[in-house]
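Inspection log for the structure reproduced underneath, given as structure tokens.
Of the protein chains in this complex, one is absent; all others appear in place.
The letters A, B and C name the chains in turn, as written, and every chain counts its residues from 1.
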Amino acid sequence: MFDAIVNGLSGLGAGVAHLHWSNLVMLAVAGLLLYLAIQKDVEPLLLVPIGFGAILVNIPLADLMAEEGFLRTIYNMGVANEIFPLLIFVGIGAMTDFGPLLENPKIFLLGAAGQFGIFLTLGLALMFGFSKLDAVAIGVIGACDGPTAIYVSSKFAPHLLGAVSVAAYSYMSLVPVIQPPIMRLLTTEKERTMSMDSDTKPASKAAKIAFPIVITIVGGLIAPKGLPLLGTVMLGNLMRECGVVNRLTKASENEIANVVTLLLGISIGATMDGRLFLKGQTMLVLSFGFLAIILDTVCGVLFGKLMNLFTGGKINPLIGAAGISAYPMAARVAQREGLKYNQFNFLLMHAIGANTGGQVGSVMAAAIMLSVLQGMGIVP
Amino acid sequence: MFDAIVNGLSGLGAGVAHLHWSNLVMLAVAGLLLYLAIQKDVEPLLLVPIGFGAILVNIPLADLMAEEGFLRTIYNMGVANEIFPLLIFVGIGAMTDFGPLLENPKIFLLGAAGQFGIFLTLGLALMFGFSKLDAVAIGVIGACDGPTAIYVSSKFAPHLLGAVSVAAYSYMSLVPVIQPPIMRLLTTEKERTMSMDSDTKPASKAAKIAFPIVITIVGGLIAPKGLPLLGTVMLGNLMRECGVVNRLTKASENEIANVVTLLLGISIGATMDGRLFLKGQTMLVLSFGFLAIILDTVCGVLFGKLMNLFTGGKINPLIGAAGISAYPMAARVAQREGLKYNQFNFLLMHAIGANTGGQVGSVMAAAIMLSVLQGMGIVP
Amino acid sequence: MSNLEFGFTMIVVGMGGTLAVLAMFAVVMNLLKKIFPLTAEKAD
Partner (left out) sequence: MSNLEFGFTMIVVGMGGTLAVLAMFAVVMNLLKKIFPLTAEKAD
């Protein structure tokens, strides 16, 4: 009888006995993520659930990510099959106004330049010995777009999902800190004070409705493997612009996005088990991700200068920095920097054009990456 | 090195090379569906997602309906197991007021006559060489009720799901065009001008609460195989009438219905891959479906005349046309036609009674069909 | 079972069955209105 009670009691407290040092470190990391989210307002909608998920998965013997654990169930429900990031994309499409981009379509090119960091970082990661698919997942942090990063890394390098997602979301909110020094370094005072005219013609409602449909077909034919990403963003945008399915648009922006964000967040946190997460590799992933965003900004601004040159001074290179996907932070940064040097300089609409171009750009960059991987026979 | 780049590039543009003519036709069909939905307001909540789903599935090599494709994942999540149409039925039950029907229960018979087209069309489809289960799926278009049609066809003839659903939803919104000429053809001027008295007694709240419970038990005992359909409508209605679960009623009408409608719509569109969809069979399905709705209307009006005869002139045969399930279009059509010939003729409440009777009728017709199929040993 | 036989059965049983069941529902509803009359409500 006494033995039985002792055995029974041993079940309580066994958790403490099984605490690995890595779990303790991760509990601290989780605390840091929660602090950043709650105190510093760093992407709280994602980082609160991620941080808490990381706490849960680092409690020993709870086995929440074991075969039948509840975090594993949620993970399998929507992360393993990539449905969660895609559903969030429907909501993002429903919230995005491509009007400013349609007004001045050549700005779209900045959205391409803002993705160059993805590919440059991919190359660097390969040189540091990462495998091809790991390098792809690391590069995609440079897409500066949560769902894209999650989609690609959960598909090709699920063991990096935690690091990649945390990097994507936290660097995204660091954009207002990372970008300005680079922008100042690469531009002249004269360039920064440039005004941009706004005599471009707005698009009609019909053009706005046709846009998501045509882009889906054209982009899908070019890079079919990226159609899940492109198609869901454009579905959301079509619902927004057509104006006849407000119930569905609202559901995508609210009900679906909220529920999925919560479930996605804890699932990502759940991949941060200390024993798997704390590796030198993870630190490298985080560093490369940081570099990717710097490279994005550099390429964006330089490309802005190039476009300025070719258009005969019609593009303020500052909006080149907004070509990365981090929406709408990057656009706000460009606007603010512009105002600093010329208080009558309203770059916002142009920057938002470049920024939404960057959203499509990051999706297309990932789509191209996936289709090229398939073309090379690296993935089936 | 050069080879690698060529291989990589071959991944881009392979989609164009694999375009089949049937994909192009389906892209045009999808465009037509979107046009009808957006410009002509034809059931936009369903046809926008269906049209867009049809676009996505006709981009070659994206393989969105392959084993791990995201459209297949959504399809398996709720269409393959028939959960989506059933959840929508909870919402429909929550939105339906059976009060007018309870006021004048004999009107229920019109809801039966409005389903005769289902069975007549089923017989015709068999004569045209369709298999038994295909004929069942074709007949059910005559239920003029989206979820019922989706439920039955996804269960017994999933290869017809796209055609059946598109037919069900588009013909439903054509009801105001299809019905009036038939109504005029089959009724005399005198019949059309008939007023209906409204000295019937309204039902008590307790009767309204008991209604969904009793109907579920009685209907379920008679046709158990249809209980999923009947039970979900009645669950929604019970929540509505009992008045103590407003949170759940609202959730059924809004959050659940909206999310499910979106996912259901793209899943249905996803079944419209040109290579599978473009067959002579599909055109036949669409034609028979049209016929089914005409036959429903004919039988409804004729039965209305019969009831008029037996009740000694208490039933305006026009409301017989409202016995089909298309709610509330059919009721509005009856009201409008009645007003044309007698400007003091308010048929609306009676027509709504017949219309809600038609909703229960279409569910019971499907339920009986399913139970008879099982009784005959055609399905397990 | 031949398709002809099946079709004929479906038309007869289906139409007849639907009509019969809905007629029964109408009777049930009249009963419900008797059992729970409108006046009883005020006593709730």
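The definition used in the following text is that contacts are C-beta pairs under 8 Å (C-beta built on N, C-alpha and C of every residue); 3 or more make two chains touch, one makes a residue touch a chain.
On a predicted model such as this, the values are computed, not experimentally measured, just so you know.
Asks: Missing chain touches which shown chains?
Replies: Taken over the complete structure, the missing chain's partners among displayed chains are A, B.
Asks: Which of A:K106, A:K250, A:K314 or A:R336 touches the chain that is not shown?
Replies: A:K106
Asks: Among A:S204, A:S287 or A:T311, which residue is in touch with the absent chain?
Replies: Only one of A:S204, A:S287 or A:T311 touches the chain omitted from view, namely A:S204.
Asks: Touching the absent chain: which residues on chain A qualify?
Replies: 101-102, 105-106, 108-109, 111-113, 115-116, 118-120, 122-123, 126-127, 132, 135, 139, 201-207, 210-211, 214-215, 218-219, 222-223, 357, 360-361, 364-365, 368-369, 372, 376, 378
Asks: For chain B, which positions touch the chain that isn't shown here?
Replies: Touching the chain left out of view, chain B contributes residues 1, 4-5, 7-9, 12.
Here is the rule we use: only the chains that are shown with their structure count from here on.
Asks: Taking each chain's centre as its mean C-alpha position, how far apart are chain A and chain B in Å?
Replies: Inter-chain centre distance comes to 40 Å.
Asks: Between chain A and chain C, what is the separation of their C-alpha centroids in Å?
Replies: Spacing between the chain centres: roughly 57 Å.
Asks: Taking each chain's centre as its mean C-alpha position, how far apart are chain B and chain C in Å?
Replies: The answer is 20 Å.
Asks: Counting only residues that touch at least two other chains, what does the list for chain C look like?
Replies: There are none in chain C.
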